[in-house]
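I'd like to ask some things about the structure below.
Excluded from the complex is one protein chain; the other protein chains are retained at their positions.
Just so it is clear, A and B label the chains in written order, and each chain counts residues from 1 on its own.
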């Protein structure tokens, strides 16, 4: 059994941003030497998510607006009484579900034609970490 | 360590449909010979989800209406400028979270009394694939 771990760091320029990270996950799978198994990818923060969907800029904007509609920023959240202003970022992270697991077959991510891995940042402009854990044989 | 992979294909008659797939996942677990481990089940598409919940037809209709309310179809999404008309299917897939992991104990899915595995299709009427990856010993 092989287990391989990597950490990525992202510092987005905007508070909310979507970063395509399939190449980094593929590279981690290759480095692991795992032929058959699973890749687990997760932010190490609670105001960000890793998800799988389309790498199409219009859709990414649709996702951004949809998240803002269902988990709006700037509201009078109780969490803000602690001095924080990012309750919406926590809710957006929950809505998109914060982590992802991916299948590995014959040494590669076994994804469909349009499946791409994204890091979704909801409270950026500071360094944030993502963990990749590859497990298999 | 054992790793077993299977692919299922679904072509639903309606654009949106919910297919009960616990028997297929159980069959894959049995075939794998894994006694203790995890089963990973995911669509290979970004307009579908695999989730765990109740096999009760009224609730399934409630889920369908709820998804349509929170991620409505037919809206003027940016994604539709590419010629697509299925932005809502992407959002529904994100809302339900696209993949699932399940525990295996003593050679069987270790689920509670009412837990059932479903394939949720949001843009059907064409062949779509699901991957099952069983991992353990």
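Keep in mind that, in the parts below, a residue touches a chain if its C-beta (ideal position, glycine included) is under 8 Å from a C-beta of that chain, and two chains touch if they have at least 3 such contacts.
Keep in mind it's a predicted model, so treat the numbers as computed, not measured.
> For the chain not shown, which residue from B:54, B:68 or B:84 touches it across the whole complex?
That would be B:54, which touches the missing chain.
> Which parts of subunit A are in contact with the chain that was left out?
Looking at subunit A, the ones touching the missing chain are residues 1, 3, 5, 38, 40, 42-46, 70-71, 77-82, 87, 90-91, 93-95, 97-99, 101, 129, 131, 133, 135.
> Determine and list the subunit B residues touching the chain excluded from the picture.
Per the touch rule, subunit B residues meeting the hidden chain are 1, 36-38, 51-54, 56, 58-59, 61-63, 66, 70, 95-97, 100-103, 105, 110-112, 114-115, 135-137.
Basically, only the chains that are shown with their structure count from here on.
> Could you please state the distance in Å, as a whole number, between where the Cα atoms of subunit A are centred and where those of subunit B are centred?
20
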